[in-house]
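Entry: chain A
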Amino acid sequence: MGRALLVGRLAARDLRRRPGEALLLLLAIAAATTVLTLGLVLHGVLDKPFERTRAATAGPDVAAAGAFSDATKVRALTGAAGVVAHSGPYPVVAAVLEANGHTVVAQTEGRDTAKAAVDQPKPTKGGWVRPGGVVLEAAFAEALGVGPGDRVVMKPLDARGAPGQPPSTRARGPGRSFRVAGVAVTAAAPPYPEAACLANLCQGDADTGLVWLTRADALALAPDKHDVLSVLNLKLADPAAALAFAAHRNPPRNGPAPTSASDPPTILQPWQEIRDGSANIVRNQRRALLTGAWLLALLAVASVAVLVGGRMADQIRRVGLLKAVGGTPALVAAVLLAEYLVVALVAAATGLAVGWLTAPLLTDASAGLLGSAGARTVTLSTAAIVTAVALAVAVAATLVPAIRASRTSTVLALADAARPPRRSGRLIAISARLPVALLRGLRVAARRPRRVVLAIASIAITVSGIVAALSAHADLASGANDARAHQLNQVLLVITITLVALAAVNAIFVSWATALDTKHSSALSRALGATPQQVSVGLSAAQVLPALAGAILGIPGGIALIGIVDPDKTTMPPLWQLVAVVPATVIVVAALTAIPARSGARRPVAEILQSELA
Partner candidate 1 sequence: MSADESTLRAEPVLRTRGLAMHYGQGAGLVHALEGVELEVANGETLAVMGPSGCGKSTLLHLLGGLERPSEGEVWVAGRRIDRLSEKALARLRRHAIGFVFQAFHLMDELTALENVELPALLAGHSPGAARRRASELLEQVGLNDRAGHLPSALSGGQRQRVAIARALSNEPLVVLADEPTGNLDSAATLDVLRLLDSLRAAGQSLLIVTHDERIAATADRLITMRDGAFVEETRLTRGTTGSLGDLVGLER
Partner candidate 2 sequence: MPDAVGVSMKEPTRGYQLRVVQEVLLALLATEASHGYQLRARLELALGPLAEALNEGQVYVTLNRLEKAGLVTSKRVGQTDRPNRKVYELTAAGRARVVEWLDDTSWPKPAPAEFHLKLVAAAAAGLGDPVRLVDMQRHALLAELAAAQRAVLAEPDGSVPGLLLEGVVLRLQADLRWLEACARYWNTTKGRR
């Protein structure tokens, strides 16, 4: 009991003594925990809403697309074993939609005004189809900016046009004006901006949205009345069997091409595939966030290790004292670790809170499903994972120094003689041939090899993240999907900025700690004839050289990261971007570390040398 109080008291006092460092530690870990929370929250955000939509709209277990003019084909499916209900076949026509200044291709399904047994889309605004009235899929309507009562124009799509051309050039005829009767959600296809391919039937471009018209109105839009494809919705007795049902009846993937265009094969899509398609929207975001979170966690470990390294050295006298007064090595290690664990817990809580508050910015993209906006909850397992990661970061960074400190000989610890700088004879000899600034830089860096390794690691991690982000950005730029790309770009930007900010703070801190550490030898150099500029350039060089190494390592690191995260992605960022990262990093690091280096080089020499005697 007394021991616990002691550990707590010492940890609290020490944190209070240097609140700035405690805050830095908190920020480093909180950055990782926030991004991790966002990633985890998005993990479960779409399963429930999809279930809800499916239940509310009597979503199909299997959607079949094909030429269903022949009734036998229809009966073959509706009468198959396990099928308990069906709706359709409904004609599906691709048309050009003009609304609110936008011109896009719309997948148009012709429906009855009466309620269907399977797949009855549920209007969230307005009502269902009527002659002259069109119902848009909810996310599609939101993207276009139209609502019930607005007017849109729909024109038939010329099938001869190439898919890549803009929709406006592929329209045929003046088209017809419709009034928006309502906005609805459905479980038969993923929401916009996923391609609205009913039963895998995609007509026109990838960037299409789903709309519903009456049968007559839809057929009126068909360019060729005889080639209309249809969609048939099936409900099974056992929904789980949908995968098998579809697999059994679908043509083999690598099988022979269809024999004629007039007899297209029937394709079946089980509901699980539709659900996965719905999740695609946030899948990339989630992947970016989780990858970003791991990178930030690694960076946090490096940052915390740098901060801790300096702090532990100051603690060495306390360690000796505690041991002399009767503290076991275990207790001493506990005292050293306790404050970092406390910071980690606070950082976990902060990350959870901030992540919970900012999650809506990402999840609201999926307006096309019921109740998704309110589905952001931080579950117990999320909280547990985030807390575990925060603690792991703290422990990883502090365990080894803490154990090493607690094992120091008591006598040495009391004499504060426990951490002399390392000497490398060869390095000193090599550096003697270099200009003064580089000489200083190398020798200063060589004093604390562990710090140099951490500095290289943190820059390498950051640059890896930047390279991966550049690659993802290039991938999106070459693709077509605007809304999705926009969202993803936002996420990437946030992660990249966070990485860079953390790395910048890290660099400043390392530079400042180095300046403090070497102030005596810097003063000596100046007393022996070095100019302040040479000294400050030397201090900067001590940071810039590891940064250069880190940047060079970060490029293959980033490429490897891309390979791990998204093996089938082949887009590389442009070469000039890759090459530019290295000098950009070096310049930024040099700029950041210039200030602490300068201030370190300008204090009066006498003052520094005198204080050694105190």
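The candidates came about this way: all candidates are chains of the complex that A comes from, given by their letters.
We adopt the following convention: contacts are C-beta pairs under 8 Å (C-beta built on N, C-alpha and C of every residue); 3 or more make two chains touch, one makes a residue touch a chain; residues count from 1.
Only a predicted model underlies this, so the values are computations on that prediction, with no experimental measurement involved.
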Candidate from this complex that touches chain A, chosen among 1 or 2: 1
Parts of chain A lying in touch with candidate 1, wherever the complex brings them together: 1-3, 5-6, 9-10, 13-14, 16-17, 317-318, 320-331, 407, 409-411, 414
